[in-house]
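For this depiction, one protein chain was excluded, whereas all remaining protein chains were kept in their positions.
Residue numbering begins at 1 within each chain, and the chains themselves are lettered A, B and C in the order written.
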Amino acid sequence: MTRTFTRYFGLMPLLVALTGSAMAQQPPIKIGALNVLSGSFAAYGKSGRQGAQLAIDDINASGGLLGRKLELIQVDSQAKPDVAVQEARRLILNEKVNFLIGIDSSSVSLAVAPLTKEYKIPLVVMHAATPALTEQCNPYVFRTSNNARMDAYAAADLAAKLPYKRWANIGPDYEFGHSSWNDFIARLKEKKPDVEVVGEQWPKGGESNYTPYITALVQQRPEAVFSVLWAGDLVTFVRQANAFGFFKQIKLFEDPVGAALESIGPMGKEAPIGELFSTRYWFLQSQSPVNKKFVEAYHKKWNEWPSYNAEEHYAGVQMLAAAVKKAKALDADAIKKAFEADGGLTYEAPEGKKWMRPADHQVFEALVWGYTTPSNDYPFVVLKDITMVPEKDTVYPTKCK
Amino acid sequence: MTGLASAASLFLLAVGLSLIFGALGIVNFAHGSFFALGAYFLFALTRGDAAGFWHYLPVAVAASLVVGAVVERVFMRRVLNRAEHYQILLTYALLLIIEDVSKICFGADYKSIGMPKGFEMPVFVLGIPFPSYYLGLVGLAAAAALLLWLFLHRTRYGTLVRAVAQDREMLEALGVNVPLLFTVIFALGIGLAGFGGAVSLPLQSISTGVAVDAVISAFIVVVVGGLGSIWGTLLGAILIGEIQAFGALVLPEFSIAFTYVLMAAVLLFRPWGLLGRPPAVRT
Amino acid sequence: MRTKLAVAAVVLAVFPWFLHDYGLQVAIQALVLGVFAMSFNLLFRNTGLLSFGHAACFGAAGYTTALLVSKLRWSFAATLPLALVAAALVALVIGFFSVRLTKIYFTMLTLAFSQMLWAVAHKWYGFTGGDNGITGLLPPGLLGNPKGLYYASLVALVLVSGIIYIVRRSPAGYTLRAVRDNPARAEAIGISAFEYMVAAFVLSGTLSGLAGFLHVAWQHSAFPDLLYWTTSAEVIIAVILGGSAEFFGPAIGAVVLVVLEAVVRSHTQYWPLALGMVLLAMVLFFPSGVISLFQRRQREEVPRAAA
Partner (left out) sequence: MPLLEVRRVSKSFEGFQALSDVSLAVEEGSLYALMGPNGAGKTTLFNVITGRYTLDAGRVLFANQDISHTPTHRIIHYGIGVSFQRAIPFPSMTVLENVALAVLALDRKTRNFAHPLLSYADAAERAEEIISWVGLDDLKRQLTAALPQGDLKRVDIAIALASKPRLLLLDEPLAGLSRAERAQMVGFIRELLRSLGTTLLFTEHDTEAVLQLAGRIMVLHRGSVLAEGTPNEIRSHPQVQEAFLGREA
C-alpha cells in the first residue's frame, strides 16, 4: 500500500510540471475569457466567445495593441463559482493572462472578483448582471454591460408610461429574479402610485414545467406580467404560455434580455406577437456605420446574427482595448486610471454610446424595448416600435467613490 | 388539471428508469440523457419544423431503441452483476459523454418546436383555456402505461420480463435467452425515455444541462412511487406533478425543497416506495 | 513499509518548494479533495454504504466557517471547531434516518437530505446570501498563504489518515465491517448495527467537514454548490477512481482526478467527455481503481492486525 502511495505521489511533480509547460513566449497580450460553455447556458457562452473573438481579430488586423497581438484563451466556467475560481487561477498563474473577461453568471462574477485584488489582474465583466458586483467598489473590476438594477429601472420608467395597473411577476427563483422584480416594482410604484401587484411566481431555474405558474397567473388576472425569465427557461415558458392562450389576455413585459437571439431564435414562428421585449442590444436597431459593419462582419465570420451577448463581448473587448491604448500599459492600476480618467471612458459601440462611471466602474448605456412582430426576412420574430430607454434613465447613485 | 399534464411528462420520463431498475437492478444515471437524446433526434429529423412531428416521432423513438440496445450490449451487460457503485459510475460516465457529444453534434442552442398538427389551439375546460396538446400528452402517457401493462401482464414475453427480476437463474434453466431479454428491456426503457423527450419538445426547450435536471426528477418520481413498479411510477408522477402545481400556488417559497421533503418522507416510512414491493424477506 | 511512508512524507513536505504558483494551487485542491475522499471512504469501505449526502457535511462546515467569518468577524482558524460540530450534527441527522435503509434506498435518502440543505442555502438570502454565496473570505496568516494552506491540508490529510488507520483496527472498525459483511450475523453476536453505522456516518461526516473548512479557506468563498449533489458525486468518483479497497486509494484518486482535470482543461473545453471516457475505461478495465495499475498483483484485503 505504501509502495504504491510513494510511487504515485512521486509522479505528482511531473504531472504538475506538465500542466505548466504550455507557457508561451511573452509577445501576445493574453486575454482569458471565462464563459459558460456547457450546461443550460452554453448558448450564451458561445455567442460571447464569438463576439470577443471578432473584436480580437479586428484589433489584430489593425496592428494589435501597443504593438502586440492579442490572444484569446477561452475556458469553461460551467456557471459554477468553484470551477470558475479554479479556472481563473489557472488563467492567471499558468497561462499568465493579462486580463480576465466575460462571465455570464452572477455568482461566478462575485466569486472571481476577489482574485483581481489578490493577483492584481483587471476583470472586465460583460454579461453577469448582479448589482452587487459593482457595489463592491472593487478597483480592478469593470462591467461593460448593464446590471440588473439599471435594466429594472429602465423597465419601470417605460412601464410607468403604459396604461397597465394590475401587475404580476414571474421570475426565476434566484437572486437575479428577485432583485430585478424588487427594483422594478419599487421604482414603478414611485412613479405610478396606483399600481397594484396581484401575484408573484417563482419557478426554479431550469424549470421544465410552467403550467402551474401559468394557470396561477391567469387566475390572478393581471394586465401585464413582468418577467426576467431568460435563456431556455424563457423559451419553455413562452411555449407553454402560448399553449394556454396566455398572451391573448395578458401583456408580457420581458426584461432585460427577452429579445436575445438565443431565446427568440428557438421560439421561431411561434413566438408571441405584440409583446414587449427588451434587450441590451438589437442588431437591427442602430443604423450607425459601426453597427452595420459589426453585424456584417459577425454574420460573415460566424454565419449567425449577433445576439446581445455577442455584441456586449465585442464592445467589452473594444472598450478594454481603448483603455489599454489610453494607459499605454497593461498593469491593473494603469488600466484602472485609463477607465476612470476624463469623467470615465466612453466608447461608441455598435449599440451606441457606452459610458463608464468612474466611481463604481459600471457602464451606462441605452436599453432597447420593442414589440415583437413577425418577420419575412428572419426565421424569428423581430422588434418594432422600438423605444430606446436612454442611459440617463438607468443611472442610480453609487456609494463608491 | 395542470398537475396531471406535468404528471404525464414526468411519467414518460421516469417509467423507463423504473422498468430498467425493476428488471435489471440498474440505477441508470444517464436516463435523463436519453430523454434529451430523444428530443434531439426529433429536432434533427424535423429540422425544427412542427409539421413533421407525427411523421418523425416513430423514427426518433426507434433511434432511441437502437441506442438503448447498443448501450446495453456494449456497456451495461458488463456491470450487470457488479456492485451498485460501478453501475452508478458507468451510467454517470455515459451522462457526461452524451452531454458533450450532443453539444458537439447538435450545438449548444435551445431546441424547441411548435405545437404538432391538430393541437395548435387551446381547448376550453369550464371556460378556462387549456392547451389541447396537454390532453394529447396525458393521452399518450396513459396509452404508454396501458400498453406497458398489457405487455408485462398479458404477453408471454412480458411475463418473462417480470420473472427475470425475481429469478434469473430459473429463466436461464428454462432455456430463455436472458441476455437478449435484458437487451430488450433496456432498449424498451431507453425507448420510453426517448419518446418522453421527443413528445416534450413542443413544450420545453432542450439543451445541454437538461439531462441532469431530468434524471434527478425521474429519481424522485420513481423513489416516491416505488422502484420497479409501473403503477408506482404513475402514482409518483401524479403526486409530484400535483405537489408542484399545488406548491407553486400555496408556498412558492419552498417549492424547491417540497419534492425533496416528500422523497425523504417516503423513504423513511416506506423505503420501497408507495406502490413498490418490499424487498423479499431473507431467510 | 515505515521507511516508505517516511519517504512519502518527506517528498510531500518539500514538494511546495519545487512547484510554481499554479502547481501549488492544484496540489492544494488535490489535498483537500483527498481529505474529503479519505473521510468519505471511512464510511463507504467499512460499511458498504454509498452516501450521496456527504456534500451536506462538507458544505455545512464550509458555510459555518463562511458565516462566522463574514457575519461575526471570527478569525478564520477559530471557526474550525464549530465547523466540525456543524458537520457532525448534519451527519448525525442524516445518518440517524438513513442508515436504517440499505443500498440504493440509502443512497437516495442521503441525496434527498443534502438536496434539502442545498435548497435552504440557495433560498435563504438573508442568511446564506442565497445563490450569490458568501465571498471575500480571505483567511489571514498561515491559511491565507498558499504554502501555508498546503501544509495545513497536508496535516489534515495525515490526521484523517491516522484516524482512519486507528479506527480500522479498533473493535468498532471490525464491528462495522462485520455489519457490512453479514448484518444478520453481526446482530446475532449482540451488536446493534444501527448505532455503529450512525457513529461511522458521523465520524466520516465530521472529517468531511474538515475538508469543507479547508475548501472555503482555499476558495475564499462559499456557494450553494458546496451542498449540491454534484459535490458528492465528485468525491465518489475520486474514491472509486483511486480504489476504495486500498488504504490510500481515495487520496490517490483525488490527486489523479484533480491533476487530470487541470491538464485536460488547459487543452480543451470537453473535460466532461474526457472524464466520462476515463470513468468508462475504469469501470470496464480496471475496476479496482487507478492504484491497481501500479500493482503487480491484486491484493486481497488482509487486515493488518493479522499480518
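Heads up, the rule we're going with is that a contact is a pair of C-beta atoms (placed from the backbone, for glycine too) under 8 Å apart; a residue touches a chain by one contact, two chains touch by 3 or more.
The structure displayed is predicted, hence computed values, not measured ones.
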Chain not shown: contacting residue from C:Ala78, C:Ile166 or C:Ala281:
C:Ile166
For the chain left off this view, which of C:Ala178, C:Leu273 or C:Val290 is in contact with it?
C:Ala178
Chain C residues that touch the omitted chain in the full complex:
166-167, 169-175, 177-178, 180-182, 184-193, 196, 199, 203, 300-303, 305-306
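Assume only the chains that are shown with their structure count from here on.
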Which word fits how the chains touch one another: line, ring, star, complete or other?
complete
Label of the chain whose CA centroid is most distant from the centroid of chain C:
A
Using mean CA coordinates as chain centres, what's the gap between chain A and chain C in Å?
35
Which whole number of Å gives the spacing of the CA centres of chain B and chain C?
32
Which positions in chain C are in touch with at least two other chains?
122-123, 272
Where in chain B do residues touch two or more of the other chains?
99-100, 253, 256
What residues of chain A sit close enough to touch chain B in their complex?
37-43, 45-46, 173, 200-204, 206, 208-209, 211-216, 218, 231-233, 235-236, 239-240, 242-245, 248, 262-263, 265-270
Using the touch rule from the top, collect the residues of chain A that touch chain C in their complex.
1-10, 12-13, 15-20, 22, 37-38, 74-76, 80-82, 85-87, 89-90, 93-95, 106-107, 110-111, 113-114, 118, 130, 132, 136, 173-175, 178
Residues of chain C defined as touching chain B within the complex:
50, 97, 100-101, 103-105, 107-109, 111-113, 115-116, 119-120, 122-123, 184, 229, 233, 236-237, 240, 270, 272-273, 275-280, 282-284, 287
